[in-house]
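What follows is an incomplete set of chains from the complex, kept in their original frame.
The chains carry the letters A, B and C, assigned in the order they are written, with residues numbered from 1 in each.
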Amino acid sequence: MSAPDTGDRTPGAVADGQSSFATVLTPALTVAVSLLGLCLLWGFAANAWPSRAFPGPGQVWQVLLAEAASGDLFYHLGATLGRVAAAYVIAMVVGSVIGVALGSYRSADRFFSPWVILFLNIPALVVIVLAYIWFGLNEAAAIGAVAVNKIPNVVVTMREGARALDPSYAEMAAVYRFGLLDRIRHVLLPQLQPYLAAASRSGIALIWKIVLVVELLGRSNGVGFQIYLYFQLFDVAAILAYTLAFVAVMLVIELLLVQPVERHATRWRRRPA
Amino acid sequence: TTPSFAMGKVRIGVLKFGTVSWALDTMKHHQFDAANGIDVEVIDFAGEDATNVAMLAGAIDMIVTDWLWVSRQRSEGVDLALVPYSTAVGAVMVKEGAPIRTIADLERKKIGVAGGPLDKSWLLIQALARRDHGLDLPVTSDIVFGAPPLISEKAMQGELDAVLNFWHFCARLEANGFHRLIGADDAAKALGASGAVSALGYVFHDKWANENPDAIRGFIKASAQSKDLLARSDDEWLRLAPIIRAQGQELAKLRDRYREGIPRRPVAEDAADAGKLYRVLAEIGGERLVGRAPEMAPGTFWRELLK
Amino acid sequence: MNDMQPVGAVVPLRVDIAEKTFRSAQGVSITALQDLSFEVRQGEFACLLGPSGCGKTTTLRILLGLDKDFSGSFQLPEGGQLPEGSLSRIAAVFQEPTLLPWRTVEQNVRLALPKSLRTKNLDGLFDTLGLAGMRSLYPAELSLGLARRAALARAFATEPAVLFLDEPFASLDEQTAERLRHLLLTVWSARPTTALMVTHNLREALMLSDRIIVLAQRPAHVLGMFDVRLPRHYRNPQVMSDLSRSFHQKFPGVA
């Protein structure tokens, strides 16, 4: 379970350098193999336990093609992605600011930590219904409700990040009179990077799940709307088709955007991400 | 599916506080089940969908749901069958005094629809609007789909000009200053049904019914006795008030609408009309609604009752 | 109570700390400083000499404003009273390099510079410090000695008016250290700079400073001063060994 690069030594024996790495697969190939493996596993499982509730990849692919051909897929996916993106930006910015503030100021944290626990544990349903009731059945209410649902999670993660900040860097910055922007950019954010990454990844996922509920409760389009529709018909293949369409978008973002950025941001580490 | 081993035992999954649970409470309270040689076990769930999941998961013997769902499952090889339970269906409700008098007035209005775009009532209303007024509601009006309680609440807030909701929500709205513009049953009749079509039924597996003939027969009898009592006795409704969670005007409306919804026709007529409606719905809802089957799956209405 | 007081043209570094006590997480209370007071005239170079763990770093941290929980007061020399946000005139070399691990050597140095100096040519400085080929490395890729030199580069590049150094030449080989001492003197004398340097190396102190402040065991207080009035270019090996002898006479048992 411990870090791997502290391999065994070979004391009292002749050790020879140049550890031989097996042929390393290129990242793209790895991803392809990984997805293929997943599909195979899935196909195998669907064969082993045939059930209407668990269609195989072929079936889901058919549905996906049909929905894509009718244009429905892109319409609903677009609507959902828009909501996810808007709620994500709001939740990350607001949540990070609050989280870092609470992590930095002990007394504020002591006062507000019950509030955080409260907001963290209010069911999505309650927030969404209240938002719809107060602000009407509209896009702003929907996105706001999702953001409010997610913000406490970001706060909690970023607060831990702020607490774990190494004070010596902040002290160095104070002595050399770094400006506010420099402090944020060069001192704060690099230390918070792993927390931001964690909050982002599980954040997007959580937001998408809440968007599904929001769409179920009071929107007339979006993947959640479709999924619920098909759930009523108990059409699991269609549900999976829509799910996978969203997952595919997330995967593309992850592989083409997030991972390269992350590798760049952590290249200073002895073992970059 | 796991058959129930106790002789004459019927495990039925219902939405707690839902309309079905009222009749079942009456049945249990007056021991109509025991009188018919069965033991009904009521298993509460928090949502209609939960009962469907429970049925497919094989955890219960019976649920209440609509024939469209049964037909679709049947056409995909699941041996579900249905015994009519209620003809009560949703209706379009508008506020008392609102300037909406016919379907045609719904043009360019904001309409809340519970149950989603494939809801049976919604499809029928759409079909009627199109046939009689050349109105394509999804295009000409602002349609908002949403959860039934939320839609009702929004209607009362005045954010929506009209709402199409499930019948018990409509009954409560009626008690709160709304009136029916048109019911889905009206639409059904206008579209060719000869009478009130049972929208909902007790649903179970053929296999279970075949293995437990006494249980199913007993249950149908017990259900009929309970409904008779509910149709006759206002006191019974007062007794049920706490689980209905309504009083006064609301309770009266719910009672009246429930009584109207008790199926009174022979099952064969019901089934025939359902078959007709199926074709209408298949036309509007398309493959997405009914799957690839162009006709209602034979046996959707339990065959034993058609004999 | 932090009270400001208008200051004249030539202000010494004046330290007057009555007490500084730490309370450890486990509840042990450790008095690091007690009745510590000394002065360094503006433009002077002073060394703090004292046993390990006596409270030297604590003193510097207080002077840098990083620790405000003490009783007593201090006053920084001119060059500090510039309003916040203007040219940074205080520089410090911490006891550990304290480089930002996620920035390269060059970025680390440049970030510490006031905006107006950000683009200044640093080739000469990096060359003298032996960091010429290392500008694009991250701190984790440096040896400890190289990291210390990068920290020195950061402090020197800011052209400070007040300079605090905490054992800047530890873990360097003698040759490199000697070169850097000369560099330090060059930087110090290029403009009026008040410098306070912690060191364990008496030779280094005698060679560099105008005044050596000798501290006692914890809790730190001043054992005595040793002024070296001689201009630095007179401090040849012979003179140094004389100075060393008279230091040992005055402070037997120290260093």
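Going forward, a contact is a pair of C-beta atoms (placed from the backbone, for glycine too) under 8 Å apart; a residue touches a chain by one contact, two chains touch by 3 or more.
Note that the coordinates shown come from a computational prediction; the quantities given were computed from them, not determined experimentally.
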Per-label copy numbers for the whole complex, where each distinct chain appears once: A x2, B x1, C x2
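Just so it is clear, only the chains that are shown with their structure count from here on.
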Chain whose Cα centroid lies at the greatest distance from that of chain B: C
Per-chain Cα centre nearest the global Cα centre, belonging to chain: A
Rounded Å distance, chain A centre to chain C centre (Cα mean): 46
Inter-chain centre distance, chain B versus chain C - centres from mean C-alpha coordinates, in Å: 84
Residues of chain B engaged with two or more neighbouring chains: none
Shared interface positions of chain C, touching two or more other chains: none
Residue ranges of chain A touching chain C (in the complex, touch as defined): 168-169, 171-172, 174-179, 182, 186-187, 190, 265, 267-270
Touch list for chain A against partner chain B, complex: 52-53, 129, 132-133, 136-137, 216-220, 225, 228-229, 231-234
Of all residues in chain B, those that touch chain A in their complex: 49, 52, 56, 69, 72-73, 76-78, 112, 115-118, 143-147, 150, 153-154, 157, 159, 288-289
